[in-house]
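Shown next, in structure tokens, is the structure this report addresses.
Removed from the display is one protein chain of the complex; every other protein chain stays in position.
Then we have subunit A:
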């Protein structure tokens, strides 16, 4: 399986649309795409995980290093539209308490 990364840049905000699987093979590519975005002070990185049907713990590691980088660089990261299986990982690891996650959008017009 592969991971497709599509980045839409807006003023002071980047939306990262992901689709596919995040695992040990695709994680380096994700890291390369996301980390530079967190280096600009005041920038918001919004990661849309709606089309991500699998993520393993390597993927969590990428989001942790991105989070650490937002703290060092005074930028911000939000995760949106997580599928249940992916959200479960963030909950078990307690990361849902320290990473801003918006899971509710999934399923459409709620």
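Quick notes on this structure:
By our rule, a residue touches a chain if its C-beta (ideal position, glycine included) is under 8 Å from a C-beta of that chain, and two chains touch if they have at least 3 such contacts; residues count from 1.
Note that contacts and distances are computed from a predicted model.
Candidate names were "methylmalonyl-CoA mutase", "Glycosyl transferase family 2", "Butirosin biosynthesis protein H, N-terminal" or "Phosphoserine phosphatase", and the UniProt protein name of the unshown chain is "Phosphoserine phosphatase".
Of the candidate positions A:19, A:76 or A:93, contact with the hidden chain is made by A:93. Of the listed positions A:49, A:62, A:79 or A:101, the one in contact with the omitted chain in the full complex is A:62.
The chain not displayed touches subunit A at residues 24, 31, 56-58, 60-62, 64-65, 67-69, 85, 92-95, 97-98.
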